[in-house]
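What follows is a short report on a single structure.
Note that this complex is displayed minus one protein chain, with the remaining chains in position.
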Amino acid sequence: MTKTNAGRFFEDYAVGDVISHAVPRTISGGERAMYHALYPARGALYSSDEFARASGLPASPVDDLITFHTVFGKTVPDVSLNAVANLGYADGRWVLPVYPGDTLTSESEVIGVKQNSNGKSGVVWVRTTGRNQHGAAVLRYVRWVMVRKRGEGGAPETVVPELAKTVAPSDLVVPTGLNFEAYNFNLAGEPHRLGDYQVGEIIDHVDGVTVEEAEHMLATRLWQNTAKVHFDATNRADGQRLIYGGHLISLARALSFNGLANAQMIVALNGGAHVNPCFAGNTVRAWSEVLDVAETDAPGVGAIRLRLVATKGACGELRGEDGKYLADVLLDLDYWALMPI
Amino acid sequence: MTKTNAGRFFEDYAVGDVISHAVPRTISGGERAMYHALYPARGALYSSDEFARASGLPASPVDDLITFHTVFGKTVPDVSLNAVANLGYADGRWVLPVYPGDTLTSESEVIGVKQNSNGKSGVVWVRTTGRNQHGAAVLRYVRWVMVRKRGEGGAPETVVPELAKTVAPSDLVVPTGLNFEAYNFNLAGEPHRLGDYQVGEIIDHVDGVTVEEAEHMLATRLWQNTAKVHFDATNRADGQRLIYGGHLISLARALSFNGLANAQMIVALNGGAHVNPCFAGNTVRAWSEVLDVAETDAPGVGAIRLRLVATKGACGELRGEDGKYLADVLLDLDYWALMPI
Partner (left out) sequence: MTKTNAGRFFEDYAVGDVISHAVPRTISGGERAMYHALYPARGALYSSDEFARASGLPASPVDDLITFHTVFGKTVPDVSLNAVANLGYADGRWVLPVYPGDTLTSESEVIGVKQNSNGKSGVVWVRTTGRNQHGAAVLRYVRWVMVRKRGEGGAPETVVPELAKTVAPSDLVVPTGLNFEAYNFNLAGEPHRLGDYQVGEIIDHVDGVTVEEAEHMLATRLWQNTAKVHFDATNRADGQRLIYGGHLISLARALSFNGLANAQMIVALNGGAHVNPCFAGNTVRAWSEVLDVAETDAPGVGAIRLRLVATKGACGELRGEDGKYLADVLLDLDYWALMPI
């Protein structure tokens, strides 16, 4: 009998199952420093205790994507070890900031299953919740993956969850105390406030980063993500290591500082797709499209809904005439961030 | 007169000499984050303050191999700068956990010397002790190296220390307060307790990691290990940088989580050999063999003795018909770890 984790197959998921994921993790200033070395992240709220205090928070939280990757990484051994594809995200909500010293755990509920017509795989939907050491939720999101079947058995009853296309502005959770009335645009790096952005506006983030093997592996391990394809060059016929999709999310988000320096806190993930694989040696650029703007109840705080695209190609190019994503596009993400009004 | 450290030669060691090594080092959460980025380390006790507290410790200690590498690194300028080979380890004992904020120093006593018959080199045995800021020992181990002679002088009297082949179970030091009675196997990542392992059992840890130059250099510098061969591509005729053996120890140990997630604390190093060199581009895998099991006095805590092998080859293959290590084998380590019973 093997003692190693073979991962779950499609048959191992039933709607209503709750999976408590392994390896709780205490975050320190070390994770933040690594994050800032791995990505060109420059958000003032996430760089400076003083700036965070001036914004009504007790200290600088860790970057929201540290929370996402940490919570997500724990789900990999239980959810995506035998995944054929990571199909999508929906209804992601950051509901409590995470600070150095906090310990995160992760739990997923199976909310949908649908066997594919080929009978060899199926789609599984899970709603994952990350919690801190007090048991308080810090992040919730839905993800669905295509998973191999173990055998030839029959199909379970299909359950496809209804998922809102976007998180409604009224459902955005603004951290208690957050206040951008005395926001220092100069220290934050750019003068643009929410009113300066137009729905439909495209922002070219200009900078590019050529990705190295050591970098994406350092990142992926930091989140205790164990998927073999990211680390083992013998795993694919072409000898390439597939870069963890979350590495692209963080890279693109960090690049978007240049033009969106004031899109400070990520509060919702409306959807997202890892469109094409990324490999070491690729030079990654990013552009954003303003999809919506909204008010919040917090003083001086508005919300901006953004499409964030990571690409090896040109700004603004997303799909071909056939409606399919272009080959250069790596990531298409839809999120809400908080911005001073 | 040169001011740089030329290192010691065989003639510079006399049995009874005590060498106090340079550069005390304060460990922080930063070292832990780097460690978790460098290796796929996932031990719950070393990831979460909450899990550690539930196990009777005041907080999450740093990974035991951080202690080992830090203490070892300090000995390099005094012990192995002119080493021809790192021959072995024995009688290693972790006697006190190390926490962020602790400051480590390192000291070695020469306990054996034996000139080689060629008259050009000799073997030196040292017992190294790592201590924290209170002067309390945290780690002790014996290591022996082959060192070049400076000149043609006569041989010193041969002293070969008697070293036990393994640390006896009764000599294992369990950290004060450690208690695995309420151990959460689900959070730890695997259900297997000590009773589930059979002596002789082989565990294939399945995953592989293809090693990069930047990674092993980051690691080796982090431990302030200064040996030239790890950093300088002009140092060998083939232009390759030799990977620090300790990098392999940590990599293999981290890979062994998959099948040995509950082998939490390393408490003894019985022996070990760096069998073949490892270079960037190699894909490293690991397997373990259960060598022994034992009881301890701590509640719920048992001990498991493991052979840990790092290899470029197949699980379970160690030596050829001639009794020699196979060319693919990189590391053969023998250690005791604490595991819930």
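Structural remarks
Read from first to last, the chains carry the letters A and B; within each, the first residue is number 1.
The definition used in the following text is that contacts are C-beta pairs under 8 Å (C-beta built on N, C-alpha and C of every residue); 3 or more make two chains touch, one makes a residue touch a chain.
Not measured: the values here are computed from a predicted model.
Interface note for the absent chain: among A:Ala83, A:Val145, A:Leu163 or A:Ala188, the touching residue is A:Ala188.
Only one of B:Val15, B:Leu87 or B:Ala214 touches the chain withheld from this view, namely B:Ala214.
Only one residue in the set B:Ala33, B:Ala52 or B:Leu251 touches the chain that does not appear here, and it is B:Ala33. Residue A:Glu50 is the one among A:Glu50, A:Glu181 or A:Glu295 that touches the chain missing from this view. Seen from chain A, the chain kept out of the figure touches residues 28-34, 36-40, 42, 44, 47-51, 60, 100, 186-190, 192, 196, 203-210, 212-215, 218, 258-261, 281, 283. By the touch definition given at the top, chain B reaches the unshown chain through residues 2-5, 20, 22-26, 28-31, 33-34, 77, 100-101, 103, 105, 133, 212-214, 217-219, 221-222, 224, 226, 228, 231-235, 241.
Operating definition for what follows: only the chains that are shown with their structure count from here on.
Between the Cα centres of chain A and chain B there is a gap of 36 Å.
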